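Let me begin by handing over the structure; questions about it come next.
With one protein chain held back, the other chains of the complex are shown just where they sit.
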Amino acid sequence: MTALAITRMNDLFAVVMLSGIYSLMSAGFFLDLDAVDVAFTEASVGAGISTLLMLASLKMVKRYEGKTKYKPMLALGVVGATALLLIYGTLDMPHFGSADAPIHQHVAPRYINDSMAEVGVPNIVTSILASYRGYDTLGETLVIFTAGIGVMSLLRVSRETKDQQQKRVPADMQQQIILRIVAKMMLPLILLFALYVQFHGDYGPGGGFQAGVIFAAGIILYTMLFGLSTARLVFKSSLLQKLTAVGVLLYAGVGVACMLLGGNFLDYNVLRHDPVHGQHLGILLVELGVGITVATVMITLFFKFTWRTVKHKYIEQ
Amino acid sequence: MNIIGLYNYWIVVVLMAIGFFIVIAHENLIKKLIGLSIFQTAVFFLYISMGKVVGGTAPILDDKWHLYSNPLPHVLILTAIVVGISTTAVGLALVVRIQEAYGSIEEHEIQTLNAQDQIECQLEAYGFMKNNAFSVKSLDE
Amino acid sequence: MEVLFDIISWVCLVSGSFFCLTGGIGLLRFPDFFTRIHAASLTDTLGASLILVGLMFQAGWGLVFAKLLLILMFSLLAGTTASHAMAKASLKSGLKPLESDDAEKDGVPEGERPSQQ
């Protein structure tokens, strides 16, 4: 696991492949440490989307890394010193896996023992994510939203290339007939599975973040095989932008609705007469909002990067 | 025993050191981003491994189990991963723009180009000619 | 019945892991890409499905069984398709299969065999 990270040397492409493996491994590690939800997210995000984005941007830059100008010894020294200090710092830390570490004393018992009665959702991670720490998650969703806007404005493509792009028949994977057919067969399964993850997140691992990423991965698969212009017929950029905003608004709107009904912001108890039912409804809506935002932002990111690539190719020719 | 029980932190430290090293020692911007994400993963490991309880199971309630790992770090890291990918995406977008503007993503080349640009602008602002010896001298500074 | 299922699943698991192991060794030891993809993808398909079937026997009917079935379908579809695509892409990019010195030069079908699997 650790040895892997060292050997990422010259060829950037190999580096990206290795970082894909690295991500898969770390997800396995998370699973081993009982963090199923985290493993889920890392698998879909780290191994999938980030590798895709890295590849898409690698298309546009040089593949090989240049010679490093400076001697790495100084850097090595600094890093070594930092590592030694950190290891010295860990000597006071609680042992791995010990149940009486300070982290397990404060709020975690409340979450573990009472969340079933208060929220009524078996998956504690979901209940903390959407209910106890709903503010945090709202903030995270906003961060993702902002990142989407940032990439949109950074990688803007002018109108003229767009028209030319629509005329161009995407001939990239035209030869791979088997691949196309199999992908077509798998696409509905993937989308169905994403919905399952979305709405089953209360009971098993999963939730809005993961479902959004899986949904986006399905769409990206389609885009890669059938061309960007085909996929854009379904997901127009105006639709994507609106949906991104709708997700965040849904999340915040649930909070405002709670306030209007007499509770605090994001206090789902008041949504229904029975507090537990209210919590259920609130978590479902909030996760839906997160899912919509994440899925649309991921699709937008991929579209923007691919579009940029197409533009580069067009200019080159 | 006292020392062995801390091995998870050491793994984290080693990973962190590798990521840190890549960030400061490599000049390629994409490599730097990957180093950054390794660093990020090290932090994730730190949190998750602190949440682990020996003999515990995943924090999804079930009648058969009574000891669960701490769910709080899982929540924090779950959102952190997704935010991490968004920041990486913004970083990559910046890299692409830099490539378009400078034709390179190596740090020192960009800096050289920047310095040249700046000096030329300054010289022009002060009314110097570009082709005399003075500008070459100030480039060396 | 229970014991019978256990025995069947053990046999499946052990033989599946044996196939995986041979595939891994082949992946490491074979001389060029096409022999490697041959070793890896054939054993991959068989080993993975055997292991999954073995787990299915352990799981019994239920949601877990359905999920295992889904994974099995997925790996059968995706794994074979991916190796086919890989072999095709590498052939198109000009990677020639290793040809033996004494035999007649028919390396291409050798390289494409995993894709037809």
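Note that the chains are named A, B and C in the order they appear, and that numbering of residues resets to 1 at the start of each chain.
Convention: a contact is a pair of C-beta atoms (placed from the backbone, for glycine too) under 8 Å apart; a residue touches a chain by one contact, two chains touch by 3 or more.
In this text, contacts and distances are computed from a predicted model.
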Among "Putative MnhB-related membrane protein", "Cytochrome c oxidase subunit I", "Multisubunit sodium/proton antiporter, MrpF subunit (TC 2.A.63.1)" or "ATP-binding cassette domain-containing protein", UniProt-listed name of the chain not shown: "Multisubunit sodium/proton antiporter, MrpF subunit (TC 2.A.63.1)"
Partners of the unshown chain among those that are drawn: A, B, C
Candidates A:Val79, A:Ala217 or A:Val248 - the one touching the absent chain: A:Ala217
Chain not shown: contacting residue from A:Gly148, A:Gly204, A:Gly247 or A:Gly263: A:Gly204
Of A:Ala43, A:Ala75 or A:Ile144, the residue in touch with the unshown chain: A:Ala43
Footprint left on chain A by the chain that the document does not show: 4, 7, 11, 13-14, 17-18, 20-21, 24-25, 27-28, 31-32, 36, 39-40, 43-44, 47-48, 51-52, 55, 58-59, 63-64, 172-173, 176, 179, 183, 186, 190, 193, 197, 204-206, 210, 214, 217, 220-221, 224-225, 309, 313
Chain not shown, touching residues in chain C: 10, 13-14, 16-18, 20-21, 23-25, 27-28, 33, 36-37, 40, 44, 47-48, 51-52, 55, 58-59, 63-64, 67-68, 70-71, 74-75, 78-79, 81-83, 85-86, 89-90, 92-95
Interface with the unshown chain - residue positions in chain B: 57-58, 60, 62, 65
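The working rule: only the chains that are shown with their structure count from here on.
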Chain contact topology (line, ring, star, complete or other): line
Whole-Å separation of chain centres (CA-atom averages), chain A against chain C: 30
Distance from the mean Cα position of chain C to that of chain B, given in whole angstrom: 37
Distance from chain B to chain A - Cα centre to Cα centre, in angstrom: 17
Residues of chain B whose C-beta touches two or more other chains: none
Touching two or more other chains - residues of chain A: none
Of all residues in chain B, those that touch chain A in their complex: 5-11, 13-22, 24-28, 30-31, 33-34, 37-38, 41, 44-45, 48-54, 56-62, 67-79, 81-90, 92-97, 99-100, 104-106, 108-109
Sites on chain C touched by chain A in the complex: 70, 74, 77-78, 81, 84-85, 88, 92
Of chain A, residues touching chain B in the complex: 1-2, 5-6, 8, 12, 15-16, 19, 22-23, 26, 29-30, 33-38, 41-42, 45-46, 49-50, 53-54, 56-58, 60-62, 65-66, 68-70, 72, 75-76, 78-80, 82-83, 86-87, 90-91, 93-99, 101, 103-104, 107-108, 111-112, 115-116, 122-125, 128-129, 133, 136-137, 140, 143-144, 146-148, 150-151, 154-155, 203-205, 209, 213, 294, 297, 301, 304-305, 308
